[in-house]
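Working notes, structure below.
For this view, one protein chain was removed and the others were kept in their places.
Think of it as A and B in the order they're written, each chain with its own count starting at 1.
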Amino acid sequence: MARKFTRRKFMAGTAMGVAAATFKFPAPAIAQAAPFKLGLLTVKTGPLAQGGIQMEQGVVTYLKEKSYTFAGRKVEFISADTGGSPAGTKTKAQELVEREKVDAILGPLAAFELLAITDYIKEQKTPMLSLAGAEDMTQRRPNPYFLRPSATSAQAMHPMADFAAKELKLKKVITISEDFAFGHEQMGGFQQTFEEAGGRIVNKIWPPLVTPDYTPFVAQIADCDGVCQGFAGSNPLRFLKTYAAAGLKFPVVTGETGGDDALLRSFGDEALGMYSCCPYTLDYANDSNKRFVAAMQKDYGIDPGFYAAGLYVAAAVVDAGLQKNNGKSDDKEAFVKALRSVDLKDTPRGQIKFDHFGNVVGDFFIRRVEKVNGKLVNKTLKTYNNVSQFWTYDEKKFLAAPVYSRNYPPLKT
Amino acid sequence: MSARNLAIALAFLALVTLPFWMPGIYYINVGSQILFYAIFALGLNVLVGYAGLVSLGHAGLFGVAAYATGYMLQLGYGHTEAILVALVIGVASMALYAVLSLRSTGIGFIMITLALGEILWGLAYRWISLTGGDNGINVPTRPAPFGYSLTVPTTFYYVTLIIFVASVVLSAVFVNSPFGASLMGTRDQPRRMNALGYHVWMIRFYACLFSGLLTALSGILFVYYTQFISPQTLSLTSSAEVLLMVISGGPGTLLGPIVGAGLVVVVKNVVSGFIERWNFLLGAIFVAIVILMPEGLVPGTARLWRLAFRKRAKPVKTETPS
Partner (left out) sequence: MSFWLVLTVNSVTFGGLLFLLSAGFSLIFGLMRIPNLTHGSLFMLGAYVGATFVVGLLGFQLNFWLAAVIATLTVAAAGALAERLLLRQLPGDQLAQVLVTLGLSFMAADFCLMVWGGDPLSVETPGGLGGFARFGVAVFPIYRLAIIAIAVVVALGLWLLLDRTRLGAMIRAGVDDPDMARVVGIRVSQLFTIVFALGAGLAAFAGIIGGPILSVYPGLDQDMLPLALVVVILGGSGSLLGSFVGSIIVGFIYNFGQALLPELAYFVLFMPMLLVLLLRPQGLFGRHVP
């Protein structure tokens, strides 16, 4: 608890510092030596705050590591709280672009926030690096100023499905996930790959985002040999509790939000044995990750997860892109081009690069929850290298099919 | 020219020239938001302030108009059709609200409107095939009346300002008309009004329709402003927020809801950039206002003003609606 207070105090301190620095109205012309302005759209109030606060911690950790300097330019960091609502996201994006005149935006968190501002970002030509799912942002409705250094909704589910069918030998799986785009797209990707590998999805269950008690949905799980859950926020916790309380024992597989490393400290033993596929894993043994994990533990007293790592990597991409562009960011098109050509060898998630839509190509890790010294950990079992958003599919064919949705691929009866 | 008229003229001048003295587009956009939320608050104020009927479901109506606009555009209709249909649906929904909720007053009215608002929210949230659920509906374009594209923030501001001024004038005419007087009569002395031969229910019903019109107008402006609509806009929290705008500014005054809208929008959007715990601040401000200035900021400030200058003004009798 004491730690938490200091963390809060620290964050309030930085926020006040930023506030003091940005209170004056922006200067019209930006000289080249001017500070680089990095904006963050995150959620610090309301139900989505958990992931949002970690996002900010990830960025700050990277900035501190680089002493707030990218390519020789001082970095001015401006964090904005969207409140988790689409309307709030729009206003805060305007604040970052129009008042602060930021050079790049990190975030937002949720797909519905991203969808609410994508047209605006395109108009304003501000480079944006988000970890929100919304597949079509890098597929059928690409946005030239958008980069996704984390993963599309389904990017981790393709390898998860491959693993579930080939190594776990699951045959009949029921999917259960929140009834919104991120859930639909995750489950769609799982179904596509799983059914091609010979398995079958026997039922798809869609509880709403806000579900105090999952029993009415868990009661529908029967006649299968595995369950794929795609929950986010605090929902995986409640789902698994209810699942275990109903006496269900089928193996559970999930994606980056359902098995997030940062969530493990909240889980009980009901999470043991759950498989997840994630573009980041806490036990990844390279220098960059060790540095990152140590810094997060020191400053915030927590093990980082997908949200913090995702934003740490996003900040690293901005840093690398700026260096590639010789520290220049005023020509937005050249800057975004440089960002998209970034090829980083050593990030906490290993090597990453971008495809021509601005979506990440990188390693994905299959993990299983185990108990080590009385503490739950995700143990990496297998790494899928260089996974793109199109998995092993032909890009043209993939894009010709509809985007993954509630009813696509359809349930076979 | 009285001081009051001078102040109004100055305020009007400030609003008209706002894009010229504001330091950037961002603040012009904040100005637009304040204006359309002020229209929303004025709409609710008709009921809360002048009819003594407190609605905790107005965000549902606001959202219905916004969804109707978005849905019509999604079906491929033009902006004119979308706006007209949204207005009709907005007012019709209010009529339905009114028929159901006017059976009761006081807390009964609050609870019925709350239930209606939650039903509309529940439909927007779960009736995925119609509303897209949490994914919401995108509105890709803004209209361009007479060739002036509303994608330009300044143009959007002026169009909002015109509708805002029209709403204020309309509200002023409404309130000062004999109808307005009879409405306030139904608030303060419903039985006596009834005895005097007024049709209390009908008066309240018409007031509801007027409130619905302003609410629908602001909902349409909102959806064109954010170019996106999702269920959160209809939530109980949104209904509470607009009610707080009215109450904090001063119900039963024209200026009050406008000031309240400004307060809420500024705390939510501007102050939140500087203070991390802005929700706490917002809550604290409301508690403080209700305790210290129960009549609202505008009448409260006026009272302090009179007190400070020791004018022998007749004490204004404020009726608290029950």
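Just so we're on the same page, a residue touches a chain if its C-beta (ideal position, glycine included) is under 8 Å from a C-beta of that chain, and two chains touch if they have at least 3 such contacts.
What you see is a predicted model; the values in this text were computed from it and never measured.
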Give the residue, chosen from B:S104, B:T155, B:N194 or B:T301, that touches the chain omitted from the document. B:S104
By the contact criterion defined above, which parts of chain B meet the unshown chain? Give residue numbers in ascending order. 54, 100, 103-104, 106-108, 110-112, 114-116, 118-119, 121-123, 125-129, 236-237, 240, 243-244, 247, 277, 279-280, 282-287, 290-291, 294, 320-322
Please output the residues of chain A touching the missing chain, sorted low to high. 1, 4, 8, 44-53, 179, 206-208, 210-213, 215-217, 219-220, 222, 233-234, 237-238, 241-242, 245-247, 262-263, 265-268
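In this section, only the chains that are shown with their structure count from here on.
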Please report how many Å separate the Cα centroid of chain A from that of chain B, as a whole number. 37
Residue set of chain B touching chain A in the complex reads 23-27, 29-30, 33, 125-126, 128, 133-136, 138, 140, 151, 222, 225-230, 232-233, 268-269, 272-276, 278-279
In their shared complex, chain B is touched by residues of chain A numbered 11-12, 15-16, 19, 22-23, 25-26, 44-45, 80-81, 83, 85-88, 90-92, 94-95, 97-99, 111-112, 115-116, 119-120, 123, 178-181, 208-209, 406
